[in-house]
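Here is the structure we will look at, set down as structure tokens.
Missing here: one protein chain of the complex. Every other protein chain is in place.
Here the chain labels run A and B in written order, and each chain numbers its own residues starting at 1.
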Amino acid sequence: MAAPMLPPGAPPLPVSTLPPAPECVELATRIESAWKGKVKSVRAMNPLNPGIQAEKNVFVAFESETGAMPAFWKWLRDKEKFDHCSVVVAIDHMDRIEVKHLLFSYTTHITVETSAMCDRMDPEMPSASLAWRGANWLEREQFDLMGVKFIDHPDLRRVLLPDDWIGHPLRKDYEFRQAGEWW
Amino acid sequence: MAEMWINIGPQHPSTHGLWDLRIKVNGEVIIDSDPQVGYLHRSVEKICERKEFIMAMPMTERLCYVANMNWTHLYVHGVEKLMNCEIPDRAKWIRVMVCEWNRVASHLFWLGAYVHDIGNLTMFLWPIREREYVLDLLEYITGARMMYNYPRIGGQVKDVDDKFLRRSKVVADMILERTVEYERMLDDSDLWGMRTKGVGVIDRQMAKNAGLTGPSLRASGVDYDTRKALPYWAYNEVDFEVPVYDEGDCFARYRVRLEEIRESCKIVKQCADRMPEGEFLGKAPRVAPKTSAWVRHEDPRGESMCWIMGTGGKNAYRTKFRSPAFVNISALPLMLLGYKIPDVPGIMGSIDVCIGEVDR
Partner (left out) sequence: MAPANPFDWTFTELCGALNDISYHVFYAAGDLPHNLWNILVTSLGMSNSALGPGQMTFHAGIADWLFVQNRAIMVPLIAASLLLMFTLINVLMFIWVERKLLARFMDRRGPMVSGPFGLLQNVWDGMKLLIKENARPARAEMFAFFLCPVILVGSALAAAGAIPMSPKVMIATIDLDLLWVLMLFAFAPYAVFLGGWASYNKFSLIGGMRSAAQMLAGEVPFFLSIAGVVLIAGSFRFGDIVAWQDAHGWMIFAQPLGAVLFTVAVLIELERIPFDLPEAESELVEGWTTEYSGLRWGMLWLGGYMRGYVGCAMIVLLFLGGWGMPSYTIGSVPVFAPHILPPIVVFFAKTYLVFAFFVWVRASYPRLRTDQLLNAGWKRLLPLTLVNIALAGFLIVDQVRPGEVAQTPLGPASQETIVAWSVGILTFLVMVGAYSARLMPRVLQPLASTARLFVGTLGWFGGRPFTVLYPYERLEVPLSERWLHGLSDEKCISCARCCRICPDNCLNMVESEKGQHPDPRFTTRPALDASHCMFCGLCVEVCPTGALTMGPNYELSGFSRDELYWSQDQLMGYTKHDMQENPKKGEMEVEGPLDKLLYPLLTPVLQFVTPHNYERAKGSHVDANVASSAIRALGGASSDDKEMGLIVDNMSPRSRKAVEMLLEDMRTRRKGPRDDSAWDLRHQRKREPKGSGFGETPPDEEDGG
């Protein structure tokens, strides 16, 4: 299970009693020791239910201080051998936009999920496409649909919508008539 | 001849879907490339935010319409993980069986279309004919040839009966025999080798970094299959191998998919033999909590993922589908550089694109 997003006043969430895998715990301690102060929190996640799918997750939260992220990604790729950026998700909580990058290692099968918060009016965060080419189009897609600008991205333009589209549809306040065109 | 940009598409018989592959050529040699997708964008992720889970599931069917069992089951699996709902054993085995049948159908369709692009007209119809048998089987249990609408949250909507299991074994045996025939026609053929060997090579390191997954990655030497690494349903109980080749060219990708057809037929036969008794549809909660959940699947095209975040009600707050073909297309320019225009359909076809899932 990924990091729980709790809106204020929500009831508590189900907690898993299974311990995290030892590799995850070791990785979490290594991250913590190497990136102390630059990372808000590191957690090796408890697998929720192996009956549904086996998983090994480590959650790394950067909150709003995203300056260390490029270096962190490069460190993950080179030192920890995380060779694949699986997916980039941008979520529109009404007051901020959260961007998650999921990184995967083909040797240890561990998934590291880095999470960053961006300001909703002008969301910006560093790009992982310098470390992994696979993140290139994934970040373009989130820019297209959510409006998150990725700094230092080599080719940030719309990928799914036409180039002259106005607006970012996956935002919660997007209206069809806002773009000025509908089909 | 000067350098110029050429559009292969968006209307083109061999792109297999509505997308535009722009290539920059110098004479006949490709020096740059810029794929343009999005002609089939239907904002499925936004639709999933407004519909209940069960109503959004037919939308996910239309994502990759060729392998739609895999995509509907991916979505339902994600919802079940969100609700922390386990499914009965029989449902797990049924899911493995139908997803592998759909993998066989998808790879057969790919093979037919691929050899047609290279020029061999007869070999186009033979895999399509085999796929008809598979579609007949799935029509028998679900009632439709392509848009099956089969899973529900907690299991499957209908049960499979003995007739289906017996027929599955017969059809699986038949397809295993016929893959031998395809090999005989294609593998030793010099003409086939001239078009596919050494063409569209991508090496291991670049493939991993570019996010390439699935058969294309295994053809470049990386031994990774989600069904073995992070098993789900009954995949840790069936016995199958993962084909891996080192060359990274179109021929290796073709070989990986052909052998995957065989392995999937073996899985189907094992499922038919070992199908447990019991319920096929278990209890599921009505609403989903306000958390989020990821699942990863091995799609015929690569690794697909579904991330869902619930609202506490019957619909999702945000749904995200990771489409393998989307990232594979982004890795396509690396495979095209330095080759010639006539190689384009061969390379483009060998990464097996299905635009429904690319554009969502």
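Odds and ends about this structure:
Following the convention adopted for this analysis, contacts are C-beta pairs under 8 Å (C-beta built on N, C-alpha and C of every residue); 3 or more make two chains touch, one makes a residue touch a chain.
Computed from a predicted model, the values in this text were never measured in an experiment.
Checked against the full complex, the candidates B:19, B:71, B:101 or B:192 give a single residue touching the omitted chain, namely B:192. Considering the whole complex, the residue from B:166, B:184 or B:274 that touches the absent chain is B:184.
Considering the full assembly, B:117 is the residue among B:80, B:117, B:225 or B:263 that touches the omitted chain.
The chain not displayed touches subunit B at residues 4, 6, 12-14, 28, 46-47, 50-51, 54-56, 58-59, 61, 115-122, 124-126, 129, 132-133, 136-137, 139-140, 142-144, 147, 149, 157-158, 163, 167, 170-171, 174, 181, 184-185, 188-192, 194-195, 281, 283, 340-345.
Going forward, only the chains that are shown with their structure count from here on.
Per-chain CA centroids place subunit A at a distance of 25 Å from subunit B.
Across the complex, subunit A is touched by residues 37-38, 41, 43, 45-46, 77, 80-81, 84, 86, 206, 208-213, 222, 224, 229-232, 289-296, 303, 305, 307, 309, 312, 317-318, 320, 322, 326-327, 329-331, 359-360 of subunit B. Residue ranges of subunit A in contact with subunit B, taken from their complex: 1-2, 4-7, 10, 13-14, 48-49, 51-55, 83-87, 89, 91-92, 102, 106, 109, 111, 132-138, 141, 145, 158-162, 169-170.
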